[in-house]
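Here the complex is missing one protein chain, while the rest keep their positions.
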Amino acid sequence: MDFGYRLDPGYIVEHLGELSLGLVWTVVLTSIGIVGGTLFGLIGGALRSHRVRTVSPLIAAGVEFIRTTPLFVQIFFLYFGLPDIGLKASGFVVASLALVIWGAAYNVENFRAAIEAVPKEYHEAARALGLRPISIFVLVTLPVTIRLAIPSVTNTSVETLKNSALMLAISFPELTDTAVNLVAVSFRVFEVFITVGVVYLLLTAGLTRAMREIEHRIAWTL
Amino acid sequence: MKILTPAGIALSMIVMASFAPVAAADLKAQLPLEIESRGELVIGVKCDYPPFGYVDANGKTVGFEIDVVREFATYAFGSPDALDLQCVTGPNRVPYITSGRVDGVASVLSWTPERAKIIGFSEPYFDSGIQMLVPADSTIKDWPDIKGKTITTTNGGTQSIWLQKCMPDVHQMLFDNTADSLSALKQGRAVAFPQDMTLLVGIVAKDPSLKIVGHSVARGPFGVGVKLDNKPLADWFSAAIAEMTKVDFFWKTLMKWVPKDTLEEFKTAVPRPGQAPISYKEAEDIYKCD
Partner (left out) sequence: MPTWVGPVAVYMAQGFEATIVLALACSVASVVIGTILGVAMITELSLLRRAVRLYIELWRGLPLIVILFFVFFALPAVGLRLNALSAAGTGLSLWGSAVVADNVRGAIQSIPRSQFEGARALGLGWITTMRLVILPQAVRRLLPPTLNLLTSLIHGTSLAAQLGALELLESARRSIQRLVLDLGQPHSLPIFATVMIVFFAVCYPLILLSRRLERRLHV
């Protein structure tokens, strides 16, 4: 193996501080993306499946556009493009917004599919019991929906985590951006990228495990 | 008639030389065999850094360094097109060298003691320092004025390292290309854009809404970067540079790329016959804070 230069794992130790800060930002950004994306996805999915007039087709169009265009391009558009018409936001706002919008778009589909998968019998039984539509949704549809949606929402959440790495494009100091900047001054591609790769593998594995735990817990309470 | 007299030999050599291809300038160094047999040089250059290397309206890569590199190709193989240009950025230009993707890079690569441990350098072909680009109405006059503020620049550059060492409280917004940094400055995302003054001069010439401030710091001459163990190639580039200096190639080429009224400032930026040669000595404490 010819690395082209002499490896020095000590480099990572020296820069543990910067990398840790990058990791913190990754976690913060991902959390915002997952919470915001899931919440808005649920609301959007509910509106879509109930065919709420006016709003529903708008949501559908928005979801369609977000899902057919690359997130990477969306980020550039929001950060460098919008200021052309006076809409300038900080790197943090753009990064968070981009992740939340992206996550919400995918979760709208996840939740819509889950809502429509709730067996009709549940609705009929609830209506027979005289429950109002809102109560039916909150007490009957929602719990089942959440359980049905967890696998796809987990997927979207893990994708959000991986998507946070794209924020290097707008110089937001999350983990991958930090890694690239370290490589830029030290040229130590192997030490840095292997370290960062391992960290991401641990993060994605951890997130998946956590979501599975939630799934088991909910299964018992529903 | 004996042709083999000294005069005869001299005459025949002159005749032969005038028919010889423009190539094979009699450099005192030999091009490494691997490159010789390939028939072309593979060089990494900047594609976003006028006037050194950038992409013009026709999609062609042009610039001062591109002209220099084409001259290298002419010296090596007799044609300015015996060349494969690869676009490199601040972060990837050294990995491009160490992974053998290119024979060398001529991409505003400043000599620094740290880099000299990882890659080899030819003799310098350009000398420059770092200054700051700010909006014309900015109150910033020199480096102390940016204390605690946000600046933007390209990652992997000497200015970034200098700032990290000498002004660590300045927040750096780093991009891998100059235009994103320039956009960030113009959008008010940062208060200043520290960068090579040659680049800034070119920008200010076209954009009166910006001005250059700050005294020159982190003076680091540019050289052609090659693999550390490829001294023969570094020597070849140095020999070519020496030849080109003799015919004042660098000054004549620079004149094409720099606005006329700023030409004076660059008199000592390039190697010229009759001038003291640019040396890496001053870059040994390139990061000294003043």
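As written, the chain order gives the labels A and B, with residue 1 at the start of each chain.
Methods note: a residue touches a chain if its C-beta (ideal position, glycine included) is under 8 Å from a C-beta of that chain, and two chains touch if they have at least 3 such contacts.
Not measured: the values here are computed from a predicted model.
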item	value
Residue among A:Ser31, A:Ser56 or A:Thr204 that touches the chain left out of view	A:Thr204
Hidden-chain contact residue, picked from the options B:Ile203, B:Ile241 or B:Ile278	B:Ile203
Touch residues of subunit B, complete complex, unshown partner	47-48, 50, 54-59, 87-89, 92, 95, 99-101, 176-180, 182-183, 202-203, 206-207, 209
Absent-chain interface as seen on subunit A, which is shown	1-4, 64-65, 67-74, 76-77, 80-85, 161-166, 168-169, 176, 180, 183, 189-190, 193-194, 196-197, 200-201, 204-205
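FYI, only the chains that are shown with their structure count from here on.
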item	value
Subunit B-facing residues of subunit A, complex	3-5, 80, 83, 88, 90-91, 171, 180-181, 183-185, 187, 189
Of all residues in subunit B, those that touch subunit A in their complex	90-91, 94-95, 97-100, 118, 152, 155-156, 160-161, 173-176, 180, 183-184, 187-189, 227-228
